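Below is one structure, written out as structure tokens, with a few remarks after it.
What you see is the complex with one protein chain gone and the rest in place.
When the chains are written out, they are named A, B and C in that same order, and each has its own residue count from 1.
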Amino acid sequence: MTVRVQEADFDVGAELEALTAGNKRIGGLTVFVGLVREMHVREGLHRERIDALTLEHYPGMTEKALLDIEAEARQRWPLEATLIVHRYGRLEAGERIVLVAVGSPHREAAFGACEFLVDWLKTKAPFWKLEETPAGDKWVAAHEGDDAAAQRWETKAG
Amino acid sequence: MTVRVQEADFDVGAELEALTAGNKRIGGLTVFVGLVREMHVREGLHRERIDALTLEHYPGMTEKALLDIEAEARQRWPLEATLIVHRYGRLEAGERIVLVAVGSPHREAAFGACEFLVDWLKTKAPFWKLEETPAGDKWVAAHEGDDAAAQRWETKAG
Amino acid sequence: MRIRYFAWMKRTVGAADEEVALPENVKTVGDLVAFLRARSPGHAEALAEGAAFGAAVDQRTATFDVPIAGAREVAFFPPFTGG
Partner (left out) sequence: MRIRYFAWMKRTVGAADEEVALPENVKTVGDLVAFLRARSPGHAEALAEGAAFGAAVDQRTATFDVPIAGAREVAFFPPFTGG
């Protein structure tokens, strides 16, 4: 029932505690934390490391998109609690980017809805990644696998 | 790479922090927290609430079973980090029972392995639930859905 | 109407946003794209036919047939890569 877009890091333990506190109808809580992974790119004969990226977003639209995605998940599964926190700005390898948490009486719904939200975030929320490569900053191209992952929800019953 | 069976509660945030600290190859961390859900049973004409349960286990075998399940997951998916913490003893509604966390370079593997571990925990780890009902303590019967959930992994490629 | 650009489209166009006065025959997102292409070579490149970009009208994703009458802002952006 909460979405937040922020530059600051988040405290996973505190977020989950606040999300589930006092709700005794939750039997399963599924959580996804997306992290900046250390990447390597080929640069001539060498492989060079990418240590950071900057996440641009569309203030205003981002919040609306996250609320829409969350509403869609709540329509498909019986959920007791949902939380999406997405960061923007410069992020170094190892840093947290996104937190998605879903609480439901049943674990199947918690897993299904959490994976749905993560897949949809990748394709429906207005974020763009700019990687710091040795040859300069480079915008990340969309990943076909993400579209495929999101599309399977179009045909699949919740 | 860690399994623990304990009576004490666990701190989700601290566990995840310790699990991922310094590992920059993790792009996705999927976490499941199982909680004691407030249940209702029909008792004559009334519906009565179950407020607590006691989880019995088989010390020694439990740890072995969790290690086996974890090894199976690591064989099926490319995982950077895995953690299973399972409690036993008396637990009240709202309390945490189990924590399963899986970190992988890719989110698909993190989701797949986490759901696999949770499904298998239910059917392959020696735990038994004793519910405190108004009519006295009652051992919980095995849930057919759990067997079905675990069995789908027998035929499905990781 | 306020037009906004994101990610690499910002640099190709040469602006993050601009105010444009629209002729009456510009009624949909598709009409707007055609109209903007004529503004500069950068616009033409960023909004080229066949280029992979999306649009939003007043901060909701919109296809090319969506009307823009009364909208406060229309945005253009490459495919999302967040999450």
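Following the convention adopted for this analysis, a contact is a pair of C-beta atoms (placed from the backbone, for glycine too) under 8 Å apart; a residue touches a chain by one contact, two chains touch by 3 or more.
This structure is a prediction, so every number in the text was calculated from the model and none was measured.
Student: Need the list of shown chains touched by the one chain that isn't shown.
Tutor: For the complete complex, the undisplayed chain touches B.
Student: Sort through B:Ile50, B:Val85 or B:Val98 and give me the one touching the missing partner chain.
Tutor: Checking each option in B:Ile50, B:Val85 or B:Val98, the one touching the absent chain turns out to be B:Val98.
Student: Kindly state which of the options B:Lys24, B:Arg37 or B:His57 is in contact with the chain not pictured.
Tutor: B:His57
Student: Where does chain B touch the missing chain, residue by residue?
Tutor: Listed in rising order, the touching residues are 34, 55-58, 60-61, 64-65, 86, 97-98, 118, 121-130, 139-143, 146.
The rule is short, and it goes like this: only the chains that are shown with their structure count from here on.
Student: Identify the chains in contact with chain B as well as chain C, in label order.
Tutor: The common neighbours are A.
Student: Hey, which chain ends up farthest from chain C, C-alpha centres compared?
Tutor: Result for max centroid distance from chain C is chain B.
Student: How many angstrom lie between the CA centroids of chain B and chain C, rounded to a whole number?
Tutor: Centre-to-centre distance between chain B and chain C: 49 Å.
Student: Could you give the separation in Å between the centres of chain A and chain C, each centre being the mean of its C-alpha atoms?
Tutor: That gives a centre separation of 26 Å.
Student: Please output the residue numbers of chain B that touch at least 2 other chains, ranges allowed.
Tutor: none
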